[in-house]
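Comments concern the structure below.
The complex appears here minus one protein chain, its other protein chains still in place.
Let's turn to chain A:
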Amino acid sequence: MSSDEIGAESTATRRTVLRAGVAAAAAAPIAAGQDTAAADTEPAGTQTGPARVPLKVNGRLHEPELEPRVTLLDALRERIGLTGTKKGCDRGECGACTVLVDGRRIKSCLTLAVMQQGREITTVEGLAHGERLHPVQAAFIGNDALQCGFCTPGQVMSAIGCIEEGHAGSDAEIKEWMSGNLCRCSCYPNIVAAVRQAARELR
């Protein structure tokens, strides 16, 4: 499907089943002829297989074709091409995949892209205004808060959430509330310093 076909109607592709109890029931392991009662309650919009999924990322609407099983992280990186968000563990344990959804920090490896339709998703690519860095990005550079940089996009997104939530009041508080982000280069003291400085500037 080419990009000029993107539109309201095109969200229903061949394999999106709008009001089709039959097809959705076929996807469930139910022998034919059984359980017609359940099929009666099948609502509109059961998705089986790939379909256009509208995702608003950094203020722009994207409509990648996705199966329901694609995580938000994989959709961002592999389908939309925003590779700033990193995949470390894919299990919620490292924080490298942290993004903001409607302003709240979450781990994009633990949610499905189809679950995030209609939300405002912000990735590290959406922070700077042209050449002007977000204060948290600038603070990370200013405080030398990275070595290899792999964890950094997640740290920066998480720090924005941490400051926004009001959990950057002391070093101890920053450590606790940044604990969802691991750094294998162990830049922790400098990360804490960066968050502290950015919190002061954003106040």
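Assume contacts are C-beta pairs under 8 Å (C-beta built on N, C-alpha and C of every residue); 3 or more make two chains touch, one makes a residue touch a chain; residues count from 1.
Going forward, contacts and distances are computed from a predicted model.
Missing chain, UniProt protein name: "FAD-binding molybdopterin dehydrogenase", from among "Acetoin utilization protein AcuB", "FAD-binding molybdopterin dehydrogenase", "NADH-quinone oxidoreductase subunit E" or "Inner-membrane translocator". Of the candidate positions A:104, A:132, A:184 or A:200, contact with the unshown chain belongs to A:104.
The missing chain lies against chain A, touching residues 24, 27-30, 35, 37-38, 41-43, 45-49, 67-69, 71, 90-92, 95, 98, 104-107, 109-112, 114-115, 158, 161-162, 165, 167, 175-177, 179-181.
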